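Removed from the display is one protein chain of the complex; every other protein chain stays in position.
And now, subunit A:
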Amino acid sequence: MYLQLNKLVCSLVLLCFTAGGMTDSLYVFVPRGNLVKAVWIPSDLIVELQSPAGKFWQTMGFSAHGKQCLHPEEALYLMECGNLQVFYQDLPLSIQEGYERFLYSKTMSIQHYQVFGHLKRLGYVVNRFDPSSVPSQYERQLNLPQSQDRSGRLPKRKRSHSPTSRHTGTQEGPTKRMEEEKDCNREEEDKNPYFLPDLSAPDIDEIQTASHVDPTTLTEGGQSRSWWSMEGSLDPDPELPGQPQSSPRWDFRSIPFPDLGSRRWLPSSLTSPDPCLLPGAVGLVGACDVAPWLQRLNLREVRMSRRERERDRDRYQRDINQDTEVRRCRNWAEYQELQERRIQRSRRDRPAHLWEGPVTPLHDPAQVTSTGELLDKISVIKSTRLLEGASSLKGSEEWRICFNIYQPDTVAEFKKSAPGKPYSRMCVCSFDGPVPDLWTLKLLAFQSGDIPVTYAVVDHGDISFYSFKDFQIPTDVSF
């Protein structure tokens, strides 16, 4: 087949040269059977496949309302490789038109595409970054399996059947923004980053209003939803800009939780909670009688041993009138002298000229301490880690993470629905722009979670990769 096709190619090339009609084309001839056809949809900014996808489907593309789709940069890359032919208004697009139509804005510019293409040609798996898919610190601590299963799959663990909206209320799940949509599409196989990752920081107020959605829509997913992951994804809604929310849905500071154990205030009954905090079907609940709950609390006196009681008495229950030394004082002046003497006794090791002034020594030699602690005390600059203070940083328009990169040797087992942890995340910049400052580094490192961030600097076709590693200067002292 190869030999025959080769001869065909040679004769066809000759034909084109002699015909002279078409100029300047890609002299690649692909057998029609291997060429996947697709259509460009500018309103959604996606490319929709019209014939079944080939081998590239394993690592690229996503499903949307029953059809296989590709992002513009993926489509352009496949066009350059000769695997895909994209039609617009019934005519095939050339590579030039692909560049002009698909690389449209700051979110997917030609520099981003150059980085994307460079890495794909080396064999890496490159996906768009979705900020809400990064698990929070708490989730990482819990070490939950990062499944992005759609609602069609049953969770492996059996758990008590409870209304799902209560769980979604407490979860700090990925892809919170999808709760705004109504449809749950069970046919989705993989994570669908429909919207371009827009890392402008979401307002807390916006989250509140967004989360006060009719909870009944969330229960539509049914029992077969895994409680820690997102429910089914939805149709791309181009009007709604993607609002990735990575903070929790509930603002716990504003929800009053009664403290039934406090001795100071014992309410007789609790008022009805705000209906928006309750599962939708429950509605208004009446006031709650506290008495049966209090009975269940352990309000008994603590029984202390004799030693504990003595200690208690000596420390906390000293009555100054019972003190014999105080009784011997006949007037106020003598009492003050007594106090003075007592203080002096306790501060025997500390000379007054050092310790009574406004400036006191940093360290009392009588106190036992180690060299390391001493060094810490005298250090002026405290060492810090990259992620310190990073959680309070707001997002930036200029700097954002664009891609997730997975290593080439994982391609064989790569599954779009469960890609696992990426090898790195990529941020694209150029030598013309500013150098990333510490604020940017902290922001992006925090957004990336525990995956290192690589900065791809594009300089007219040349790409260099830089990364910043958190590094602690080693201390030579044994603690």
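Simple rule for what comes next: a contact is a pair of C-beta atoms (placed from the backbone, for glycine too) under 8 Å apart; a residue touches a chain by one contact, two chains touch by 3 or more; residues count from 1.
The rule we apply is simple: contacts and distances are computed from a predicted model.
Hidden from the displayed complex is a chain whose UniProt protein name, among "tRNA-splicing endonuclease subunit Sen34", "Ran-binding protein 10", "Vacuolar protein sorting-associated protein 51 homolog" or "AP complex subunit beta", is "tRNA-splicing endonuclease subunit Sen34".
Set against the missing chain, the residues A:85, A:136 or A:396 yield one that touches it, A:85. Of the candidate positions A:117, A:273, A:395 or A:452, contact with the unshown chain belongs to A:117. Against the chain not displayed here, subunit A makes contact via residues 1, 3-5, 7-9, 11-12, 15-16, 22-33, 35, 42, 77, 79-82, 85, 89-92, 94-97, 99-101, 103, 109-111, 114, 117-118, 121-123, 431, 457, 459-462, 464.
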